[in-house]
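A single structure is presented below for examination.
In this view, the complex is presented without one of its protein chains, the others remaining in place.
Naming follows writing order (A, B and C), and every chain is counted from residue 1.
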Amino acid sequence: MAKLRGTGMAAVNYPTGMNLGGDPSQALIHATTTGTFVISLSSTDLGQGLKTVIAQIGADALGVPVENVMIDTADTDTGPHCMGTFASRATHRVGNAVVMAAQEARKVLLEVAADELEVSPEDLETDGQGNILVKGAPSRSIGLVDTALAAHFKYAKTISGRGMFMKPKSDVDPETGAMDPDSTEAHACTVAEVEVDTETGEVKVLSIKSAYEIGRQVNPALVKGQIEGGSVMGMSHALLETTAPYYPAIDHSPGGFSDYLIPGSADIPEIESVVLEYPSSTGPFGVKGIGEMTANSPIPAIVNAINNAIGVRITELPVTPEKILRALEMKDKE
Amino acid sequence: MTQGKLNAVGQSIKRRDGLGHVTGKTVYVDDVKFRDMLHLKMVRSPVPHARIKGIDFSEAEKVPGFVRALTHEDVPKNTYTILCLIGVGPDEEPVLAEDEVRYKGEQIAAIIAETEEAAMEAVGKVKLDLEELPAVFDVEEALKPGAPILKHWGTNYFVYEGHHCRRVRYGDVEKGFAEADFIVEERYQTSPIEHAPTETTGCVVKPEADGRYTVYTNTQALFFTLDNAALILEVPFNKLHLVGGTVGGGFGGKVDVIVEPITILAAMKTGRPVRYVFMRDEEMRVSSTRGAWRMYYKDGVMKDGRIVARQVTTYADAGAYNRHTPYAVTKHAANAAGPYNIPNVSIDAHCVYTNRQPGSAMRGFAVTPASFALEVQMDKIAETIGMDPWEIRFINAYRNGDMKPHRKVVEDATLIETMQAAAEMVGTELPERLKAMHSNDREGGNHG
Amino acid sequence: MAAKIVTFNLNGREIDVLVKPLTTMQTLLREQLEYFATKSGCRQGGCGSCTILVDGEPMASCLLPVEDVAGKEVTTLEGITPDLGLHPIQEAFFDNYAMQCGYCTPGIIMVSKALLDRNPHPNRREIVEALAGNVCRCTGYEPIIRAVQDAAARMNGQQGGA
Partner (left out) sequence: MSITNYFQPQSLDEALIFLDEHKDALLVMGGGTVTMPLINEGVSAPEKVMGLKNAGLNYIHQQNGRVVIGATTTLSQVLVEAPLPMLGEAARNTAAWTIRNMATVGGNFFVPPPAGDFATALLALDAELKLVRQGQERFVPVSEFFTGFMANVLQPGELLAEIHVPIPQGQTAFIKFGRKVANTPAVVTVAAHVQFDGALVQAARIAMNAVGPHPVRARKAEEILLGSPLSDEAINTAASTAAEECEPFTDAVASEWYRRKMVKVYVSRVLKNIAGKEG
């Protein structure tokens, strides 16, 4: 009976955007006389934080405080088309569409402010606190509400913008597989440490430590959330959960959270992460994407750590205690 | 691309929906209720493969609260169209089963009743006359002659422009294998897993006074769902108004457009709001999973660690129907060689049908199984040639300017920098040679 | 089928409800009283998203007949949420990003409330054990554990940092 420790690593990339592109997203922005900028979308938030990060992108693209940005999404009558939330695409695609729409709206915002301050738009800048200032003479400024009111009641101008982003659809050469699948690549390298009980085949994951490179982080706390959640989902995929415990047979399929084994609060390893930011060439503010990839590198890192601990390489998921015992028994026979 | 200093991007502001979450005020689909709302429950196949000879609703109709049943005859265009909307066909999954059922749990008939209990009781009283047929569950068995055939085009695989699989051909793997000092082969297999979000898939459809239908749904893709539903129901797109965007966990499991079309149809036929939300065991045993993937890797490797040839043969277990798997297999083909610069690559990625709960999209979409196989294979290569696992990856890591097997030039690559950061974080002392590498050290060149 | 009047205290207020036999507290709260903070993740007692407190004890409302709470004190998340502002636990969860999709959050906050009422200074093991019946698929639990520790600090007067 022994408890053996092992360490394993894995390095992965992950493409941003729906494979082959052709997944457009639109955004409409309009200011109301409350000084609020409404961003209309039809994108969905699955918990990854779209409603938060898109507001942040919109705020900086407009040059206004994030508190002045409201996301109005997920109503097909009022929001322009969006392909949907998957493929780590939303921050990149919807973000780009929002930046485009914001540029158009910002242009009108500065034109109206320029008229009010009797300067030319090029002389103006926004401080991100809700003020539009004359460069070099910050005392001469105008607030967002005043500008919006002036635009509406004085100049009969609409402070609004339209945005659209699509990576044109690429098709696949049936012979060679040539294709242009993605807009950029995010990366991750995970190191997992495990302890294997050679008598029961149990694997305890002690730690999952990962470095991620995902271009610009829009909201570091939400990025960390994806890394922590993905690490646990990866650990579960590697060791515990399946709808077909005896695949390819369909027997004994679990019917609920009792016999479908996903980790609970007591099962989680120590999780550590560091995030590098190498801005992408195609994303808004250099964004790439992270949502889909965070379960990927922990899985092989854990399998490699098990091999490092007990010298058996299990190549079938999930790596159950039974598979480990059977592999150890075969190894002893050799 | 935009002006000056960033004030919001890069800040860890709190979640916009956070206050709703912690107070329980966030509204999810199953918080949507209407006074005269009906409930829909599905009659499902108890067996993995059978011919449907008859369905008897006589006992079910006697259940107090029973309103009506729906079968394939009620569905205007009884075929799911999800792939044709993204340029991949043919579509082959019925909304409600017609002549055959091809997986245990497949939707056969919808029962609509005043209460959920009445609907469940009525479902239990529907009598199915089924003639069980032989079933196949293994992807390689399904491709052998004599296996039960699942598709109307007479095979158990998806046809990719005339080919029985998605192909990538780059360089000459046989030449690569011939040159190689070592050949490293392995078989990798993943099992299907369920998205298991804490909120199950569901929708509520309300007929509006103006003849349109409002669909409250936790789909991940509103317009994609709208378009598919409209095509199935043969109604103008603008008849449907989808509202959602607050999803209790998706993970790829809420983009199959399975509950919306039939529930809109039920609302159309009854003129009343209808609610169809999966029970947990339906989410587990019937809703789509991440498919199972069987991947055979064969690599040619030189003594110095360079991988000169990589051949990948993959069988994706789509289960009984396409859903998103044919599309996932193409993404798999674009990633199965990994973030490594390999001169000779051959990939055959098959999308295979079995009599199983369909596989579809899940977080990582076909790249998750590839990353698993790739990174265990890289360790096996390192062990075979006696090299450190870090080093084998640094040597082969792709650099900006390299050409990927699917003929796309590498850009925005930072695998090397990411590995360096991970090593530093865990205190692994990399040799200077590896610390000196960077992703632009071969700009423009190939195999530096 | 004889419906019955059941009297109990809901979030500090005595109420009488008319329910059919074996109606669950989950169904009563969500379908009749429109208290939607109590969620419905599985109706098998396996996910914890429907947790409510009965005389301060966390229970799975999906398995609890309404008749069983007659004369008792029932607390739901609506009852913990002050009319103005937030309960310290809610502040701690919000500040620690202890949720993503939010569907499991109500149930987890109820269990955390019951734990902290009973044990103002829980260690990590005690927090983890209390939460063993709550499934969260998004966060990986770590931020939730941090949030409960932070909530304990806030409720004990020390200013909990995010």
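Note that in this section a contact is a pair of C-beta atoms (placed from the backbone, for glycine too) under 8 Å apart; a residue touches a chain by one contact, two chains touch by 3 or more.
Since the structure is predicted, the reported quantities are computational estimates derived from the model, not experimental observations.
Touched by the hidden chain within the whole complex are the displayed chains A, B, C. Residue C:Met59 is the one among C:Val17, C:Met59, C:Cys101 or C:Ala152 that touches the chain not shown. When the missing chain is restored to the complex, the residue among A:Ser253, A:Thr282, A:Asn296 or A:Thr315 that touches it is A:Ser253. In the full complex, subunit A contacts the hidden chain through residues 199-201, 240, 245-246, 251-254, 256, 258-261, 263-267, 320-322, 325.
On the side of subunit B, touch with the chain left out of the figure occurs at residues 117, 120-121, 123-124, 279, 281. Subunit C meets the missing chain through residues 1-2, 4, 20-22, 24, 43-45, 48, 51, 54, 57-60, 62-65, 67-68, 111, 114, 128-130, 132-134.
Criterion: only the chains that are shown with their structure count from here on.
Comparing the CA-atom centres of all chains against that of subunit C, the greatest distance is found for B.
Counting C-beta pairs in contact across A-C and across B-C gives the higher total for B-C. In this assembly, the C-alpha centroid of subunit A lies 18 Å from the C-alpha centroid of subunit B. Between the CA-based centres of subunit A and subunit C the separation comes to 30 Å, rounded to the whole angstrom. In this assembly, the C-alpha centroid of subunit B lies 34 Å from the C-alpha centroid of subunit C.
Across the assembly, subunit C contributes residues 42, 44, 46-47, 97, 99-102, 135, 137-138 that each touch 2 or more other chains.
Across the assembly, subunit A contributes residues 46-47, 49, 221-222, 230, 233, 256-257, 262 that each touch 2 or more other chains. Listing the residues of subunit C that touch subunit B in their complex gives 30-31, 34, 36-44, 46-47, 49, 76-78, 81, 86, 90, 93-95, 97, 99-106, 109, 135-138.
Against subunit A, the residues of subunit C that register as touching in their complex are 42, 44, 46-47, 97, 99-102, 127-129, 131-135, 137-145.
The touching residues of subunit B, counted against subunit A in their complex, run 1-17, 48, 86-87, 104, 137-139, 160-163, 166-170, 186-194, 196, 219-224, 226, 240-252, 254-255, 280-281, 284-285, 289, 292, 317, 327, 330-331, 333-335, 338-339, 347, 354-357, 361, 363-365, 367-368, 371-376, 378-380, 389-390, 393, 397, 405-408, 410-415, 417-419, 421-423, 425-426, 428.
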